[in-house]
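Removed from the display is one protein chain of the complex; every other protein chain stays in position.
When the chains are written out, they are named A and B in that same order, and each has its own residue count from 1.
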Amino acid sequence: MSDIVASNETIVVVGGGISGMTSALEAAECGKQVILIEKNPSLGGRVAQLYRYFPKMCHPTCGMEINLRRARYNRNLRILTMAEVTEVTGKSGDYSLRVLLKPRFVNENCTACGECEKVVEAEFGDEFNYGMSRRKGAYLPYNMAYPQRYVIDERIIGTEDAGKAKDACRYDAIDLDMQAEEIELKAGAIIWATGWQPYDASRIQPYGYDRYQNVITNVEFERMADPQGPTGGRLVRPSDGEEARKVAFIQCAGSRDRNHLRHCSRICCMSSLKQARYVREAFPEDGMVDIYYIDIRAIDRFEDFYKKIQEDEKVSFIKSKVASIIKDKEDNPVLQGVDTEGGNRYETSYDMVILATGMQPSINREAFPIDIVINQDGFIEPDEKNGAIFASGSAADALDVNRSVQHATAAALRAIQVVNKTAGAGV
Amino acid sequence: MMSINTVMVEKYRNNFLREVEANVEEGEWVKMCMQCGVCAGSCPLGDAWEHPPQEIFMMIRAGKREDVLTSDSMWMCTSCYNCIVRCPRELPITHIMHGLAHYARRLGIQPKNNPTQWFCDVFWNNMMKKGRVNELKLGLSLYFKNGFLSGIKESLKNAGLGLNMVKARRMSPMDFFGGHGVKDISGLQKMIKKAQELEADRIDRHGG
Partner (left out) sequence: MADDKKIAAYMCKGCGLGERLDVDELKVIAEREGRVDMVREHDFLCSEAGVQLIQNDIDSEDVTNVAICACSRRSKTEAFNFENVAVARGNLREGVIWARPDTDEARELTQEMAADYVRMACFESKFSNAPKSSGEQSRIDNVLVVGGGMTGMTAAIEIARAGYKATIVEKTGTLGGHLAEVWKDIPDRSPYADPVDTGVAAMIAAIESDARVTVHLNSTVTRTSGAPGRFAADISTESGSTTTENFGAIVQASGYKDYDAHQLPELGYGKTPDVVTQAELEKLAREADGGPIHRPSDGKEITSVAFVQCAGQRSDKKGHLPYCSGVCCMASIKQAMYFKDNNSDIDTTVIYTDLRTPGAPGEDFYRSGQKKGVVFTKGTVHEVVVGSGAHSVKFKDLILDEDAEMAVDLVVLATGQVPNSGPDMEQISEDKEAAKEAGEEYVEVPVESILNLDYRQGPDIPQLANGFTDSHFICFPYETRRTGIYTAGPVRRPMDSAQAKEDGTGAAMKAIHALEDAAQGRAAHPRSGDLSFPQFRKEGCTQCKRCTVECPFGAINEDEDRYPQFNEARCRRCGTCMGACPVRVISFENYSVETVGQQIKNVEMPDEFDEKPRILVLACENDAYPALDMAARNGNHYSEFSRVIPVRCLGSINTIWITDALNSGYDGIILMGCRKDDDYQCHFVRGSYLANARMSKIDDTLSQLNLEPERVATCEVAITDVERAPKLINDMVETVAKVGMNPFKF
């Protein structure tokens, strides 16, 4: 990795989701040297795991294909995967970063032919599908994974499988002796685009996410709806594989709640409306959806989308934060609570319940590699004290994709301003 | 002299929310409710409430003074704290419910013949005697509140429970003949009296 050239005119982007990719590409296409650092083996972040986008019901991979093409052709962009920034020192226009590169055990020779995958036997829960399916110990993280290169799971190193994989590869692409490596980089500005994580639903104890199989999260439901996902796109109950025709969504599951995330995650209302459509499209005749909400935040032009769904007789909205879920004999989750419009008590059973869990920033306040201002909700504040470290996308607030991209584009300019100044450019 | 209730009505005119904020324990929290209803849903006695907590809060905000204060809903609260634990807005709902009940009683407009209220009175009198609750007498007076016959029936229904309590030393049959109390009962009684005076004073000041 000694071939990475970086200077104080380099822009480092941390996180390769839609936000990080956008920031990196905008800057690189403007002629700046950019290094993109992604923790996972491939780019894409969370949007790669979504099936469709509200409100157009289009596919995230569609936009990603364009962004990946931009990345493939751009010579100013250097991508480091399985990499994490461990330390940042310095100041605006002059940073040093230490980056830990974890071993992939597969080098650039890989043609993604998949021979190694065929021979490896060990299987693990597939992270991409939130553990709803299994993958091999040698794997391509997902269909559109970029870099298009396999990964050998660390857990098979030293086992027979590892040797088999190595023997199957005809391009000398598997290097079982690969070690973690730490490198140092220079940068003029750093864009922080580490995004979000789904809030841990098992912490909402009364909903029994960890006890009831038929209570799942919205991110899992996205994978389920995807024809390339763990169920082949079938909306089924995890307990018995039966079709889930009567479905409830619980909004603000872990958001707007002092016991969990204090902030509103912004996207989950729209996301549940979208997922309600998955159900209605899968079962146009008898699919039935109830959405339990506090406020439906379908702001600005999303209102249309909300209205269309309201028109569907099979979709109902109940203003209520569900109190608890119990399970009946048929493994049906039963929702209990009070509809605050009119004050009626309900106890309704469903085939499956989806928790609209919120977005928790992927920022560890204690372990952040340099001292910057992080607000009470855990997002990066745009503060002078942060020097040339700029948040991008959902590292700054709970944002949907278009707002993430908007923010990421702005972040790219902020970084360019710094490196242009370093370069002494009055253009 | 005007009744304290009338005084309060005069004072706050139609702003019941402000009245609650000023006079009800933790009343300043009422405005923070966002009407999610999880309190109502998680209340184990929810069925029994005419107006669940979040509705009471909305009624307060809507100025429904009479309806709220004469309601027996807040008397239903058993202090299980389920709602407090769940409220996403941190409202001390249990305390507000007791505060409201207490305030209604202060004003003398609480619902009559409300069993909880009656129980409170019995409980209070029982406790004030010795500084400790006499479980046996408390239980008995509860069972016999509707007359002798039904009292016998009630006690028989719960005889098992009573026996278990005796076995577990949670209740002593000897309590019937007095039972044990706190060491300095008159000290306690003085203390309580002072507290009551202070509270009455506070309310009078508001009322005056």
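The criterion applied here is as follows: a contact is a pair of C-beta atoms (placed from the backbone, for glycine too) under 8 Å apart; a residue touches a chain by one contact, two chains touch by 3 or more.
Fair warning: this is a prediction, and the values are worked out from it, not measured in the lab.
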Chains in view touching the one left out: A, B
Given B:Ile4, B:Val24, B:Val38 or B:Met59, the one touching the chain that is not displayed: B:Met59
Hidden-chain contact residue, picked from the options A:Met288, A:Ile372 or A:Val405: A:Val405
Which residue of A:Ala298, A:Ile318 or A:Ile372 touches the chain not shown here: A:Ala298
Footprint left on chain B by the chain that the document does not show: 15, 17-18, 31-32, 34-35, 54-55, 58-59, 61-62, 64, 89
Residues belonging to chain A that touch the chain removed from view: 18, 25-26, 29-31, 51, 53, 55-67, 69-70, 72-75, 109, 111-114, 143-144, 148, 170-171, 226-228, 256, 262-266, 295-304, 307, 319, 340-343, 375-377, 379, 381-382, 397-399, 401-403, 405-407, 409-410, 412-414, 416-417, 420-421, 425-427
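One rule holds in what follows: only the chains that are shown with their structure count from here on.
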Centroid distance [mean C-alpha coordinates] between chain B and chain A, Å: 49
In the complex, chain A residues that touch chain B: 206, 252, 256-260, 294, 319-324, 336-340, 343, 345
In the complex, chain B residues that touch chain A: 34-38, 40-42, 46-47, 51-52, 54-55, 85-86, 88-90
